[in-house]
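All protein chains of the complex are present and in place, except for one that has been dropped.
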Amino acid sequence: MLKKSVLALCATFCIATAAHAEKVHVDAKLPTYKATSGVSGNLSSIGSDTLNNLMTYWAEGFKKKYPNVNIQIEGKGSSTAPPALIAGTAQLGPMSREMKGKEIEDFEKKYGYKPTKIGVALDSLAVFVHKDNPVKSLSLDEVDAIFSKTRKRGLAEITTWGQAGVSGSLAAKPISMFGRNSASGTYGYFKEHTLKNGDYKNTVKEQPGSASVVEGVAKDISAIGYSGIGYATSGVKAVPLSDKKGGTVYEANNANVLSGKYPLSRMLYVYVAKKPGQPVPKVVEEFLKFALSKEGQQIVVKDGFDPLPAGVAANQLKALK
Amino acid sequence: MKNYWKRGEPMVLTAGATLAVILFMTLTLIAVILGNSLGYFWVKGLVRFKLHDGSYVMGQLTAAESHALTKARRLQLKVGNRDLYSQDFRWVDESEISSKDIPKDAYLLERFEHGNFFGFLKELKKADGSTVAADAAALQQAHSEIMKKQKGLKQIKGQMSDLNQSSETLRLKIQKLEYRGAEANSAAISTLNEERAKLTATFDGLNEKLNQQQAELAKVTAVFTDAAGTEKELPLLEIVRFYQPNSMSIVAKAGAYLVKINELLFDDPRESNTEGGLFPAIFGTVMMVLLMSVFSLPFGVIAAIYLREYAKEGKLVQLVRIAVNNLAGVPSIVYGVFGLGFFVYGIGGALDKLFFPERLPTPVFGTGGILWSSLTLALLTVPVVIVATEESLASIPKGIREGSLALGATKFQTLTKVLLPMATPGIMTGLVLSMARAVGEVAPLMMVGVVKLAPTLPFDTQFPFFHMDRKFMHLGFHIFDVGFQSPNVEAAKPMVYVTTLLLLLIVIAASSLAIRFRNQMRRRYTTSHF
Partner (left out) sequence: MASTIVDKSRRNDRLAAWLIKAGGLFVIVAVIGILLLIANVALPLFYSPSAEKLAEVPAELQSLVASDGSGTHQTRELGEKGNISVRLLPDNRIDVQRKMVEKDLLGNEKVSQQSYQLSDSLPGAISAVWLGRKGQNLYAATANGWLVRWDLSDEGQGRLVETVEAFKDHRKITALTTLLGDTSLAVGDAKGQITTWMPVSKPGSGEDKQLTLIHHLPGFMQPVQRLVASPRDKSLAAFDASGTIKLLHMTSERLLLELKAGSGVAAAAFADNGRKLVVAGSDGKAAAWKLSIPHPEVSFSTLFGKVWYEGYDKPEYVWQSSAATDDFEAKISLMPLIFGTFKATLFAMLFAVPLALLGALYTSQFMSSTLKGRIKPAVEIMAAVPSVVIGFLAGLWLAPMMDKNLLMLFLAVVIVPAMLLIAVFSWKAVADTAVGRRLKGYEFVCMLPVVLLGIWLSGLIAVPLEATAFGADLKQWLYSSLGVRYDQRNSIIIAIALGFAVIPIIFTIAEDALSNVPRNLAAASLALGASRWQTAWRVILPSALPGVFSAIMIGFGRAVGETMIVLMATGNTPIMSWSLFNGLRSLSANIAVEIPEAPLFGTLYRTLFLSAVLLFVLTFVINTAAELLRQRFRKKYGRY
């Protein structure tokens, strides 16, 4: 629900940028980052591996500003963020999904207040196929029928490409599914939104990294896999998606993500522990400011994600006050 | 000739063939790694294709294959210019190509960001906005000038780094005082705060200066065009180095190769570990292994001495032996689980409560770190040391012990003055073998302290020099991470192979050393054969 409203917010901000879809530009209104003093100490980030590289890029940029900040980045999956924040092992908890009620509850039990959620970038989750796969588009209903054994969207099971609407020599081939391991927020998000909280088939190959999903798909003509759009290579293509079978299909481009039309777009978050009424440690605050600055959002584009519009970025920073 | 079968000669051949298969597999492994890694640093030429639709593509040829369904041939090019095309690689159907050439004046730029740039030099812009003739020599001169100036800024950065560190130390002191009672220590706190404010002011001044100078440097740019003619203005500051690969001699390429290997070994990684060097990972791996040896060697040797020299052969010793061998056979992941539960959350958590209560909930030791990693691996490798030491002690003839004791030496003296020196090669073997095992172990480390990025080394010039609580980077994890988790995995793959080669070389060097030691020892003490 909240995500929808965020996306809707984006939509109102970005009607102008939606026109030129091809090249992703950073909102010119975003503030440029100004280094301040007194930023030092350790900064540890544990969480999403979708955000892993983005965090690393940001850390590289941040370290250029503050040579002595000691940054450590670990990214094994979004589910690793809440335990780390709760245990205090990390100050930043990047997550590619929102925290679950249970996770928030555990957090509250430890600290007495709720974690603060900062949206840092937009991502579209892409369904990848081999670059030579002739499939034009898929609906999430079909994707559910391919990936799920409970098939909560109600279509009959799809096991070959022919059933997914592909003709030619590929039609008789069984579909080979690649996915992420369960620690990943991508896994959880895909399960929630595509599978409607159903279960994955046992035959979905759980890969310990998004890059290895893409690699697997790139080497197998009959493969299908999901991961963040930022992981696309020349060996795979992202399939345009519609929500319902027969609905309008949308490509996973910047405009469709910002307008919320692409059915698998999401906000990427960094969670922090912030006591109400007290500022977060300076180094954390500056890091997030950096991430939400023009420079930081340029890095977002570099990593293949979609940048936040200036208004949204400013809103996110307010949560730190 | 029926004899030939009866005598079992064919079976001998079959057995020989199995060995041949094993060797074949080993050779394949080595060939794949070498083949994929050695070429990475060689500056490859640039090819330009004109396509039928009139557009140009330029890049390095990386692969060729046929379409999975139509079987049409096509070529893969590394086209670079990630900031312009958003992907490094591109497939071009052979049928699309109308002509091909190898432009002599094409440039290959290695950049600090966005990967390589392939294109042509258009003009150079000086800081004052005037343009200069654009040729390789001029670019070279301007670039090295900028780099020299950039190096000059290092001093400022160093000062800032020191200031920052001191400021952090002060902050921690203040935090501690506040924890003990802000009221009682208010005087001390305020002086510290003043001190800190002073440092901050100096820092700001330096920062201002640095920013100004960097902005000045960034004004010197070069304008390049890509194959399609799109212009791109690049500050020279962003260029690591550049080549004109199509007009480079073999010698020049070899020189570039060495420069890059140097970068690999001694530089920090860039672009989320997919480019640049491996220095922090190499350093982390080596330091972790050395630290591990500090723990595993004494314990291993003492346990072995107990087993061989002190314990009376019996049920207990047998039990210990079995226990030791079991330790060697326990899956490494179980050690990881143990390390996480016992060292990190158990001991680490307790240490934090005792010594750093003011920093809680931010843990110091209650999180993965190099200390816990080396302890976990020490547990994992201690059996190797025990077994090797025991073997070498056992191979010392009994007469030598008796001789020493008969001359009036105590048992301990015999041990330290006679036996241990003689057993040293064996102990060394165990040590080196355990190091080889530890270098390659990744699964347990993933739980107790290895991270993707930790450019701050666990050892530096700041007191107390060794920072045991820091997390670290590791070559093995680097392989896993870059190979399985980096975006743009196509461009990153050669880097993974290079890392693999490096790790393999370290392991092979260590194992060869161990085998050398062992052979030496065997030669020295083996007195008789059957």
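Going in written order, the chains are labelled A and B, and every chain counts its residues from 1.
FYI, a contact is a pair of C-beta atoms (placed from the backbone, for glycine too) under 8 Å apart; a residue touches a chain by one contact, two chains touch by 3 or more.
This is a predicted model, so every value here is computed, not measured.
Peer 1: Touch partners of the unshown chain, restricted to the chains that are shown, please.
Peer 2: A, B
Peer 1: Tell me which of B:Leu75, B:Val439 or B:Met473 is the one touching the absent chain.
Peer 2: Here the residue in touch with the unshown chain is B:Val439.
Peer 1: Where the complex has a chain not shown, which of A:Arg97, A:Lys237, A:Lys261 or A:Lys294 is the residue touching it?
Peer 2: A:Arg97
Peer 1: For the chain not shown, which residue from A:Glu60, A:Asp144 or A:Glu215 touches it across the whole complex?
Peer 2: The one listed residue touching the chain not shown is A:Glu215.
Peer 1: Which residues does subunit A use to touch the chain missing from this display?
Peer 2: Interface with the chain not displayed, on the subunit A side: 1, 8, 11-12, 76-80, 82-83, 86-87, 97-98, 100-103, 105-106, 149-150, 152, 154, 156, 169, 172-174, 176, 178, 181-183, 185, 187-189, 191-192, 197-200, 202-208, 212, 215-216, 219-220, 222-223.
Peer 1: Which positions on subunit B touch the chain that was left off?
Peer 2: Residues touching the hidden chain, for subunit B, are 1, 4, 6-26, 29, 32-33, 36, 299, 302-303, 305-307, 309-311, 318-338, 340-342, 345-346, 379, 382, 386, 394, 410-413, 415, 433, 436-437, 439-443, 446-447, 476-477, 479-480, 483-484, 493, 496, 500, 503-504, 507-508, 510-512, 515, 530.
Please note the rule applied: only the chains that are shown with their structure count from here on.
Peer 1: Provide the C-alpha centroid distance between subunit A and subunit B, rounded to the nearest whole angstrom.
Peer 2: The computed centroid separation for subunit A versus subunit B comes out at 28 Å.
Peer 1: Give the list of subunit A residues in touch with subunit B in this complex.
Peer 2: Where subunit A meets subunit B, its residues are 35-42, 44, 49, 52-53, 56-57, 59-60, 63, 66-76, 87-89, 91, 110-111, 130-132, 134, 168-170, 207-212, 214-215, 221, 228, 230-235, 273, 302-304.
Peer 1: In their complex, what parts of subunit B are in touch with subunit A?
Peer 2: Touching subunit A: residues 67-70, 76, 82-83, 86-91, 113-114, 157, 160-165, 167-168, 171, 196, 200-201, 203-204, 207, 211, 270-273, 345, 360-363, 366-368, 446, 451-456, 470-471, 480-481, 483-490, 492 of subunit B.
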